[in-house]
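The structure is given below, and queries will be raised subsequently.
Every protein chain except one is present and positioned as in the full complex.
Up next, chain A:
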Amino acid sequence: MTDRTEQAPTQPGKDARPIKLACRNVWKLFGANAANFIRERDGKASMADVTAAGLVGAVRAVDLEIRQGEIFIIMGLSGSGKSTLVRCMSRLVEPTHGKVEFEGKDLLKISDAALIELRRHRMGMVFQNFALLPHLNVLENIAFPLSIQGQDRATREARAREVIELVGLRGREHFYPRELSGGQQQRVGIARSLATKPEIWFLDEPFSALDPLIRREMQDELMRLQTMLHKTIVFITHDFDEAIRLADRIAIMKDGEVIQIGTPEELVVNPATDYVAEFTRDVDRAKVISARSLMRACDGAEHGGTVAPDVKIASFSASIISAGKPFAVVNGTGKPIGEVTPQAVIDLLAGIDRSRAGA
């Protein structure tokens, strides 16, 4: 399944980034003697095998690589194992089998002390229900991870005030969690996880407990922070709209298995299974599909304008339809590599079948 990822790199530059975190055939099975079961089979077992052995397969044979600075989204419905998988990556849950590599080093082999050190300085996590400490105020909550490391009060509070500023909570330093709204509480959660300047940032359904409007606002907030901070982000969600809005790449999980990994566009244009296609059906395709996917070879007609290959259709749909002429798709050097016709755009917007729209 990982092969599919490597197959169609839309942005060739991206692969040059080093791999930050990788899962190599990670399994998490619940039940008696689960470790022996999977070791005897050499890390290979089908769903039927697992069920026949009386085990529950929360995470099965997951292989994925997360590159530095990317927003990697793990998408799945409840019970699909996404939460367990992210806990395997941070070793909150001990995987039954496989390797979790952090910068090439197996996370499952390091000592407890090294793990604590790693979590203190290089990992951050945000939780669905915020997990704020009820007895501490905003400032103390945010400074808490630093105080655990033994930083003195002045240093940690100065740093806490910096991140409070960053997430826009100034003036609320002395509020207690219960005095804040859900959105504000999650800002505290985000600020707290950023206080230690982590390199990899786990977000476990961070916006699922929020109202739709607030959720949207927080997604924008996250994008704003990411343009400033360039963290490696592992983001869990059950909301496909949220996933395509934020993701560089998405892994779709079902029954503990990753069934497809790809950019939002790849998933929409080329779903691996009916299950994935079902998710992508109601997506606003113009916002996902880029000029490159919609272009065809130039047939010599006059062009009404030019677009770059990575530009999403939605950003030029109005102008191409009003122009009534095809737009040339040009690469970096200004050389046309194809064209997008107004008809193709209209078909796309009207939701007419992909095979015809893409042709």
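Everything that follows uses one rule, which is that a residue touches a chain if its C-beta (ideal position, glycine included) is under 8 Å from a C-beta of that chain, and two chains touch if they have at least 3 such contacts; residues count from 1.
The rule is short, and it goes like this: contacts and distances are computed from a predicted model.
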_Chain not present in the shown complex, as UniProt names it (candidates "Glycine betaine/proline transport system permease protein", "Sarcosine oxidase subunit beta", "Aspartate carbamoyltransferase" or "RNA polymerase, sigma subunit, ECF family")_ = "Glycine betaine/proline transport system permease protein"
_Residue of A:120, A:238, A:303 or A:325 in touch with the missing chain, whole complex considered_ = A:120
*Residue, one of A:105, A:174 or A:224, that touches the chain absent here*: A:174
_Which candidate, A:56, A:148 or A:321, sits in contact with the chain we can't see?_
A:148
*May I ask you to list the residues on chain A that touch the chain which is not drawn?*
87, 90, 92, 116-121, 123-125, 127-131, 133-137, 144-145, 148-149, 174-179, 193, 196, 202
